[in-house]
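Following: one structure in structure tokens, then a few remarks.
Of the protein chains in this complex, all but one are displayed in their positions.
A, B, C, D and E are the chain letters, set down in written order, and residue numbers restart from 1 in every chain.
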Amino acid sequence: MAFNKLIEYDDASPEVRAVYDDIMSHRGVEDVNNFWKCVAAHPPTLRDTWHSVKSIMDEGALSPLVKQMIYMAVSITNACAYCTASHTAAAKTSGMTSEMFGELQAVIALANATNRLALGYDVPVDDQYLSK
Amino acid sequence: MAFNKLIEYDDASPEVRAVYDDIMSHRGVEDVNNFWKCVAAHPPTLRDTWHSVKSIMDEGALSPLVKQMIYMAVSITNACAYCTASHTAAAKTSGMTSEMFGELQAVIALANATNRLALGYDVPVDDQYLSK
Amino acid sequence: MAFNKLIEYDDASPEVRAVYDDIMSHRGVEDVNNFWKCVAAHPPTLRDTWHSVKSIMDEGALSPLVKQMIYMAVSITNACAYCTASHTAAAKTSGMTSEMFGELQAVIALANATNRLALGYDVPVDDQYLSK
Amino acid sequence: MAFNKLIEYDDASPEVRAVYDDIMSHRGVEDVNNFWKCVAAHPPTLRDTWHSVKSIMDEGALSPLVKQMIYMAVSITNACAYCTASHTAAAKTSGMTSEMFGELQAVIALANATNRLALGYDVPVDDQYLSK
Amino acid sequence: MAFNKLIEYDDASPEVRAVYDDIMSHRGVEDVNNFWKCVAAHPPTLRDTWHSVKSIMDEGALSPLVKQMIYMAVSITNACAYCTASHTAAAKTSGMTSEMFGELQAVIALANATNRLALGYDVPVDDQYLSK
Partner (left out) sequence: MAFNKLIEYDDASPEVRAVYDDIMSHRGVEDVNNFWKCVAAHPPTLRDTWHSVKSIMDEGALSPLVKQMIYMAVSITNACAYCTASHTAAAKTSGMTSEMFGELQAVIALANATNRLALGYDVPVDDQYLSK
């Protein structure tokens, strides 16, 4: 049996259905995406991950769009194809334009490059940053 | 001889000084931070990296603050202590509040967690994301 | 010519066949998996990698099941799809249940999240851990 | 102001103190470690991270010792010095012997090596793993 | 609309065509590879990335072959399948033999293994390396 079997709503336990219902209601969609259908194999992870996504990704001091782009930066740096695809879609839904996407990629690439220059040259941290 | 020797302005070649001058002028500071003093050991890298930073990190479709937070997300994910310290400082200068910092960390942590759930469960990409 | 050509038993040199024979005999299988058929392109790597796998992954102070789950944790964190698939299969053969799999994913996700909180907040190491 | 200021119990809000109290009570210790004192700067992250740690790391289908070693494998692979130190200490408290530690490191190193062989040789996933 | 749409020469703006022309002329090929056709969605990134590739990857103190193998080492460590495929091809064009490829993979695997041993054992840096 595969561990990445998709658990559809009709085959789900009441506990899992309750989370699916909350995701669909919160997002105004008619089905949940595959991530949730896989993670549903372990209901506590499904429930707690959804709780975290719901409480962290909504409007706060940072906008949903900014949060989705930060999510993309992490997912691309970690080479996670699924999260890159799903959060790129979510960012577009939140208003990311083609120009924003281009700048986002440029910043991600630049940061990955300079991270390695800092590590390769073993740059000592400036006093001014320590005292911040 | 160490490769991470800091090249101070007084010891720098005219080529390196020209870049330092441009950094200080562009940023309105009186000295460049250690990153540049190390990378100056290879002038083409100094010049091209500064060119990239200047053209990518300024105001565009994304604000400097958003760009600095994306930079932080990459640097933290890559475990680069220098870049985390320097770009956290830059983000604060650009207006990052304590609340924004807290939400940023929460998004970074969440993305790193769900990236691994997607990889561990080998979640297949939904058709809707492929057609985006 | 591709570097990831699969070298089948019938086409293998005696040196490579000897390693294949040992793998099949040690594991009680009738063919080696693709990893070995690719790495066989460089016989010293084939031989030394198999030597390491054989000596490290067998029963010791840690059980084969625990070792396979640790292997999964590393492979998922590194986004290596092949190793994730093959060691998930090996862990199941060693007795990993669906519940264990679910808890394993939850721990991997949590660790990846808190790693970045520790790095992002630049948490200083407690004295008690230094003296351990 | 530094973002990695340690928030001590005496300076903490009632909301933060409640989490500290629960950590100390649950673990039978008289102070919380620095991770919590830093993350306390953002109370929702403190509360939710502690909730996750408490529910995920306790006895389940996997023992606390196995979970701590999986945590170590992830933290070492991610180059997170703080989490490596703190979870190595926790694993020892949970019963990790010197021999277990040695085998754990050997498995982590081996997995990191073979992950890159699989990626570098671009090994195709065997049919038998796809159908698992 | 997908962000990874390939922008073919006939559909490209004059600005993008100028970069494509320079790539084809510099490399003596009749078409650019998909990387450039995707990045062309953001012309400044196309132009600056090509500028960097052209100035960094040509003959210098290090040969093009050595540079391509370093590129492969990074791409494999980062689990980037596209760059692994394209730079393996480029290294072969630059003269990488099957034996060199085998040794390269062995070094990459060994380095990834010992990196984690150094991190897991928290090895203190020797004085002799600090003074280098």
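Observations, loosely collected:
We adopt the following convention: a contact is a pair of C-beta atoms (placed from the backbone, for glycine too) under 8 Å apart; a residue touches a chain by one contact, two chains touch by 3 or more.
The structure presented is a predicted model; accordingly, all values stated were derived computationally and were not measured.
Just so you know, the chain we are not showing touches A, B, C, D, E across the whole complex.
In the full complex, chain E makes contact with the omitted chain through residues 3-4, 6, 33-35, 38-39, 41, 45, 49, 52-53, 56-57, 60-62, 66-67, 69-71, 73-75, 77-78, 80-83, 85-89, 92, 97, 99-100, 102-104, 106-108, 110-119, 121-126, 128-130, 132. In the full complex, the hidden chain is touched by chain B at residues 3, 39, 41-42, 44-45, 49, 78-80.
Within the complete assembly, residues 79, 88, 98-99, 101-103, 105-106, 109 of chain D touch the chain that is not shown.
The working rule: only the chains that are shown with their structure count from here on.
The chains in contact with chain B and with chain C alike are A, D, E. Of all residue numbers seen at the chain A-chain B contact, over half occur in both copies; the interface is built from largely matching residues.
Computed centre separation for the pair chain A/chain C is 27 angstrom, with centres defined by C-alpha atoms.
Taking the mean of the C-alpha atoms as each chain's centre, chain A and chain D sit 20 Å apart.
Counting partner chains per residue, chain E has residues 3, 44, 79, 105, 109 touching two or more of them.
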